[in-house]
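So the structure is just underneath, and the comments pick up after that.
One protein chain is absent from this view; the other protein chains keep their places.
Should a chain be cited, it is by its letter among A, B, C, D and E, assigned in written order, with residues numbered from 1 in that chain.
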Amino acid sequence: MRIVVTNCNTTQEMTEEIVRGARAAAGPGTTVTGLTPAWGPESAEGWLDSYLSAAAVMDLLRTYEGPAYDAVVMAGFGEHGREGVRELVDVPVVDITEAAAHLACLLGRRYGVVTTLERSCGQIEDSLELAGVGRNCAAVVGTGLSVLDLGGDEDRTEAAFLAAAERACAAGAEVLVLGCAGMTGLQRAVGEKLGLPVVDGVGAAVKLAESLVGLGLTTSRAGSYARPVVKRRGWGR
Amino acid sequence: MRIVVTNCNTTQEMTEEIVRGARAAAGPGTTVTGLTPAWGPESAEGWLDSYLSAAAVMDLLRTYEGPAYDAVVMAGFGEHGREGVRELVDVPVVDITEAAAHLACLLGRRYGVVTTLERSCGQIEDSLELAGVGRNCAAVVGTGLSVLDLGGDEDRTEAAFLAAAERACAAGAEVLVLGCAGMTGLQRAVGEKLGLPVVDGVGAAVKLAESLVGLGLTTSRAGSYARPVVKRRGWGR
Amino acid sequence: MRIVVTNCNTTQEMTEEIVRGARAAAGPGTTVTGLTPAWGPESAEGWLDSYLSAAAVMDLLRTYEGPAYDAVVMAGFGEHGREGVRELVDVPVVDITEAAAHLACLLGRRYGVVTTLERSCGQIEDSLELAGVGRNCAAVVGTGLSVLDLGGDEDRTEAAFLAAAERACAAGAEVLVLGCAGMTGLQRAVGEKLGLPVVDGVGAAVKLAESLVGLGLTTSRAGSYARPVVKRRGWGR
Amino acid sequence: MRIVVTNCNTTQEMTEEIVRGARAAAGPGTTVTGLTPAWGPESAEGWLDSYLSAAAVMDLLRTYEGPAYDAVVMAGFGEHGREGVRELVDVPVVDITEAAAHLACLLGRRYGVVTTLERSCGQIEDSLELAGVGRNCAAVVGTGLSVLDLGGDEDRTEAAFLAAAERACAAGAEVLVLGCAGMTGLQRAVGEKLGLPVVDGVGAAVKLAESLVGLGLTTSRAGSYARPVVKRRGWGR
Amino acid sequence: MRIVVTNCNTTQEMTEEIVRGARAAAGPGTTVTGLTPAWGPESAEGWLDSYLSAAAVMDLLRTYEGPAYDAVVMAGFGEHGREGVRELVDVPVVDITEAAAHLACLLGRRYGVVTTLERSCGQIEDSLELAGVGRNCAAVVGTGLSVLDLGGDEDRTEAAFLAAAERACAAGAEVLVLGCAGMTGLQRAVGEKLGLPVVDGVGAAVKLAESLVGLGLTTSRAGSYARPVVKRRGWGR
Partner (left out) sequence: MRIVVTNCNTTQEMTEEIVRGARAAAGPGTTVTGLTPAWGPESAEGWLDSYLSAAAVMDLLRTYEGPAYDAVVMAGFGEHGREGVRELVDVPVVDITEAAAHLACLLGRRYGVVTTLERSCGQIEDSLELAGVGRNCAAVVGTGLSVLDLGGDEDRTEAAFLAAAERACAAGAEVLVLGCAGMTGLQRAVGEKLGLPVVDGVGAAVKLAESLVGLGLTTSRAGSYARPVVKRRGWGR
């Protein structure tokens, strides 16, 4: 099966990193194709970036002309757009935010999310709430690092993650979630140090997408996620 | 004071209608300027349209070069984008969805929303919930009419509204909200027939915007709605 | 338009102070009349005072014989009575507790309330919850000052406010609300020091009352706030 | 032990009826004293009556000069005032609304309340919510009968109760609560016809009051229900 | 009346201690019979123990051959099984977890639970939530002592309780609940030191059982707690 993974920003290196994480998680028969939006923000931090990213990712999939695919993984932690993509495509769509939370719920009574900037916490909380998995989230905590900082000094990133993780655990988290696609790969190192399961949304979403495809399930067209009405739409200036 | 009212779609006639509604509500010292996005959907129905609209409205305000304004009213009922616009501009931003709900809460113990297509109901529920005013919403009910249908046969529109209103009242609504900017103007006619207060979001948002400006209040920059980080962003293809 | 502002206690000086705050917020065509209950507590702190105050304020309006008015503002932060007054009068009724919260929701993702004694916090939480605006309240925090203390040493009041505000912000508040009618006037000074919008309920309620009157809206008589049934009632010993 | 039962209205006959119900429930060593407010509404229906009643009941207890008592039962279903009375007296205070719900929770997974006029339903819902027992309430349903109607045609009252009960059961109720002190005595007849446990709040409150006294427990003075601050208060005109 | 009190574990000494607590709370006409499961855990800590205990207690009552009884009190704080026992027997069933919370709600606006090991806190929270009394629970806090530790050094137990109680109060608790049947008896000593009402679940459950029996109420058979369907069942290896 082929899974298309969409980066939420225009940074090609991040797409590649995400694809590496996705491939590491994918089963033997799964091909992963990474897609980078042609426009949008170079990193998504805050609502303005997030809505811009949502439109750019929908445009990316709307104009996609590559080989057919079986599922979409949307790799923007806490970013908007998943419901729109569900309307647009006929295959299952899994957002890494909800994916990480779904798996985390199976591993402990409460989970916590460790993300980049404090300003992203509210957006992630909203995303989890609407996905229907907010109840068992004990806390969403920021590290103070921006998305683009993550690529830099690994030790600093890890130290910031561990400090934030401590706050999440004090709030009751028994499992942690990496709250940014750019953190993919960090789960093993910090998981061992913390003695806790740490869920990476990219891997989680790949497995959930494989699961849905394997079971022959796709998005309901009844009600909310009906196909978009045919009409005139302009996609940017 | 000058209030900029942004339509959520590219249909110029609808902007004009909204501006008429906004002016009817505005106080003596208030100037209303209507803005139509340069791109986006011709009407917003569903999540795909809504996220596209959010990006287009942010772009509209980002590139606006007219006279300075004191507040923004976002005239897309249930549409996304308000948080992004709050990051973008320094003046108060009021979305007609939340505005109608805020005033409706003051008029009865529970309110109901009557909107266009059934598929929009969930989106509106989410919008009210995140705005913090979902608790006293008894029901969001569809009329089965599309946004572009609204301009047509007035009797049909009114009949569809009244039928949907009945369902909202059966669910406990004591006040009604017009769930589409294109319904502006309908409030008087149906209000009298129903013997209930009917709140139009456009008028409500204008008054709330005037209120915030009058009190010298604007969006907090602490936390969620900090100014967007400076970075590269592409606004459409 | 004429707005009647009811103090929740019998302290005439506080009525005058509230009226000053209300007038500062009122639009050019608005006349503000302050009313002081003929009985009740000299300040309202706790449930006993609050229920007593509710009855006294209803009695005040029931027996009012002055010029006709267009709206009522109830100036008791966290105090009971608004639903009863909605049954009693035919014009819109706005309580300063809910008013402040409605506007605060438009200015940040979460708001906090800073009030007088710790014992009042629970009452305020309940009031916000029932008004339908509790969801986005991050915290209600006490300063330890009584209502009657507020008039005294301004520096102490401000210092106590700032200390409590810090706790509200730590809990996630991005906007603050003055949690006592007697704090009216403080918003500017503390707002500047905190770099946050600070909402005063009296001003907020005046603007919301003007908004409702301007839109021709008043309380629904369907269901909860139907006119009181005609019957014998004794108003105090 | 002596339990004082306060009627929420000035109708002496209703106090007597309530006292009969209370005595039927009381244990062998319990003396029940009924008190009727000297002022307030002749029946409590709606918020105006309810707040007036709250003040009158507090005044009643404040000025009570009879023999010492061990607990207060407040017999106004859905009426306000319990928190104020908790501040006022040193003995346990049990409101019949919460009492019925507490016992009903022990008898089935969801309970329903059948009350008088539809307009009272919202007030009861609020009262249950704040008492902390709203979660398992499936529905609050009106019979369309006023409080003063209840004394009249027994067959009509019973028929109206059974019809409303059916609606509560359709909403998931497995246990019913009599939603008015004036219904006391009805529980046996309708319970048998419905094949369901039916809880009368007066009896429930008497048993809970006896329980608290028996265990040596009384209201906490820490926080919310501290003693009223000493100050000037006028109790009515 | 005869109340059967079931210990949740196989430790006979604990049954005796619980029975002492139950008798201290019981009214003059009440006989208390303690029952110890024939199998199950020697103390219940965590979900594995709790489900095992639930089955053992159901088996205990299913095979009980003593004199008829009027009510069951289940003395395992936070342990499972109450709904199953409600299906099984025709008399009222009161679990000490919910019982303590029901009474605590009457004594303060928020209550807190102090229990044994931290690992039990989540289970207790779930139990309170499903019983319908979770809303006003401010916190469930562990002392770090195991169930079997409680019998030992009284001073250590009390000190651990007081330290945990402080945390519960900081979270808003105005009333405390002893979160383990093995703590029965501690309420008086710690209550005095804390100046707060402290509710013991065993005593509370006895009083609630007496209340239900006194009012002629028992579990509803409509819906959830219908009698078990007749079928083959094996009760252990």
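The definition used in the following text is that contacts are C-beta pairs under 8 Å (C-beta built on N, C-alpha and C of every residue); 3 or more make two chains touch, one makes a residue touch a chain.
Note that the structure is a prediction, hence the values are computed from the model and not measured.
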| item | value |
| --- | --- |
| Sole contact to the chain not displayed, among E:Gly27, E:Gly84 or E:Gly185 | E:Gly84 |
| Residue of A:Ala44, A:Val94, A:Val140 or A:Val190 in touch with the missing chain, whole complex considered | A:Val94 |
| Interface with the unshown chain - residue positions in chain E | 10, 38-43, 45-52, 54-56, 58-59, 80-81, 83-88, 118-119, 122-123, 126, 129-130, 146, 223-226, 228-229, 231-237 |
| Interface with the undisplayed chain - residues on chain A | 25, 27-29, 83, 92-94, 98, 102-103, 105-110, 129, 131-136, 169, 172, 174-175, 195-197, 199-200, 203-204, 207-208, 210-212, 214-215, 217-225 |
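To be clear about the criterion, only the chains that are shown with their structure count from here on.
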| item | value |
| --- | --- |
| Geometric centre distance via CA averages, chain D-chain B, whole Å | 43 |
| Numbers and ranges of chain D residues touching at least 2 other chains | 83, 122, 129, 223-225 |
